[in-house]
Structures are given as C-alpha cells and as structure tokens.
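Okay, structure first, notes after.
Apart from one protein chain that is not included, each protein chain of the complex appears where it belongs.
Entry: subunit A
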Amino acid sequence: MSGQKKEFPITWGMVIDIDKCTGCGACMASCQTENNVEPQREASNKLRATSWMLVYELTNDKAFPNHDIAYLPRPCQQCGNPPCVSVCPVIATDKNENGGIVSQVYPRCIGCRYCVAACPYHVRYFGWYDPIWPEGMDKTLSPMTSVRPRGVVEKCTFCHHRWTQAKDAARVAGKDPENLDDGAYVTSCVQNCPSGALAFGDIKNPKHKVHELVKSPYAFRLLERLGTETQVYYISRREWVRKLGDNYLKSE
C-alpha cells in the first residue's frame, strides 16, 4: 500500500469486543435510522443493499461439534492511510480533519465507484436506487444527516454530527471542545448496543478507555498487513477469530 499514515492530535477509534457481540443487529438498526438510510424492500440482495454498519458471521470452519461462530460488526474502518482517498478523482472523500474520520462529501461525488473498488473492507455503498421512505415515514428523518440521492457513494462517518454536537455542548459547558470527556462523543451504534460490546473514544487520549483497550494482547485490526492503519480495533480471546483478521498462510 502506497502512501503514509496521516496523524492527527485526536484519533477517534472504535474497539469492538467480538466475544460479547450476539449478532442481534441493534447496531445496524441504530445506524440506519440515525443516518437516514432508507428502508430497502429487497434487502436480501446484498449487492444492492446499503448498510453502513454490517454484522458478519464468522466461523472456524470446523464440523460439528467443534464448530464455533462469532459476529463481527463492521463500520468504516477510518483508515489512517485510506485506499479510497487516493483513488477519488474529485476529492469527494478525504482524510484531512483532526479526529481522523474519513469524510464523504456527497455533492462532490460523481459516482465513479473507484473508492468502492479500492476499499478492502467493503464499507462503501453505491446508491443504486432513489431513497424512498414509505408515505409519511420521511417525517422521522434525522436532521443530523442529509439524504443522499442515487448515484453517489456513502459510508459510515462515525456519526460525525455527534462530534459536532459534543463540541458545542462542551463549549456551552465552558469545557475544551478539543479535549472531550470520555463518552461525551460516541456513535449511535456504540450508544445503543445492548451487550456493551462496542467502545468509542480518542485512542490518543489516556483518559479515554479505548486508549488502553487497543493495547490489549487480544486486540487486532482487520487486514493489518495492508498497512491501512485502521482506527477500528477488535478484541477476541479466541485465537481463531484473531487469525481471521488477516489473510494468514497456514504456516503462519
């Protein structure tokens, strides 16, 4: 992977404890309504469906009774060295803001889908259809995220609007908006997870829980050897789960 990791004073990161995820989908439900992803009638066609947060089912590929499963929620990995950014011809996606969240500017997007092809995590979704809500349901749209037309690419933004709100709240409270308390800014999926499997915070801030969690011997990132330096970490005490995080050879 060419390019270098971009460093920022604040690095928002998510830590997902796979051993606590039951695969219920509450994170997906939270994300979709928070970010105005429209209900999809033919959602079983996964090549056309949009889900910024997606829960994958992992297996150890063994036969009964040695079979084991785990669930892996997958938001945008907010790469430190994002492959999607370098391929975008119109700078609709960029990593240029403190916090390290990879942006997506919908009006700039020309729908070429280079970024979709470049992303190794399949976090980017092309809008194949006009966003249509059942009659009246558009009254429940969140004011925080704009509705995207068909023909552009969209993805998880770590609920960026919540960061803006948290900074505003800090200013009102007379606190430093660039040094938020742990928990002052969390994404919708993290907030609503019934198992408490997701944690969120500034990885570089020693006062934030995730600062320690990413150092866990059980922590890993997806496809680390690509050098994407993602800001999403996973934790599992199961070795087979950690090994699925990258394309290891049998001898490794």
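Everything that follows uses one rule, which is that contacts are C-beta pairs under 8 Å (C-beta built on N, C-alpha and C of every residue); 3 or more make two chains touch, one makes a residue touch a chain; residues count from 1.
Here, contacts and distances are computed from a predicted model.
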Name check vs UniProt for the chain missing from the figure, options "ABC transporter permease", "GntR family transcriptional regulator", "Anaerobic dehydrogenase, typically selenocysteine-containing" or "histidine kinase", returns "Anaerobic dehydrogenase, typically selenocysteine-containing"
Looking at the full complex, which residue from A:Lys5, A:Arg108, A:Lys175 or A:Lys204 touches the chain that isn't shown here? A:Arg108
Which listed residue (A:Val55, A:Val87, A:Cys112 or A:Leu223) would be found touching the missing chain in the intact complex? A:Val55
Kindly state which of the options A:Ala26, A:Val87, A:Ala118 or A:Leu226 is in contact with the chain not pictured. A:Ala26
Where subunit A meets the chain that is not shown, the residues are 15, 17, 19-26, 28-30, 32-34, 36-37, 39-46, 49-51, 55, 57, 59, 62-65, 67-71, 106-108, 110, 130-149, 151-152, 188, 191-197, 199, 213, 216-219, 235, 237
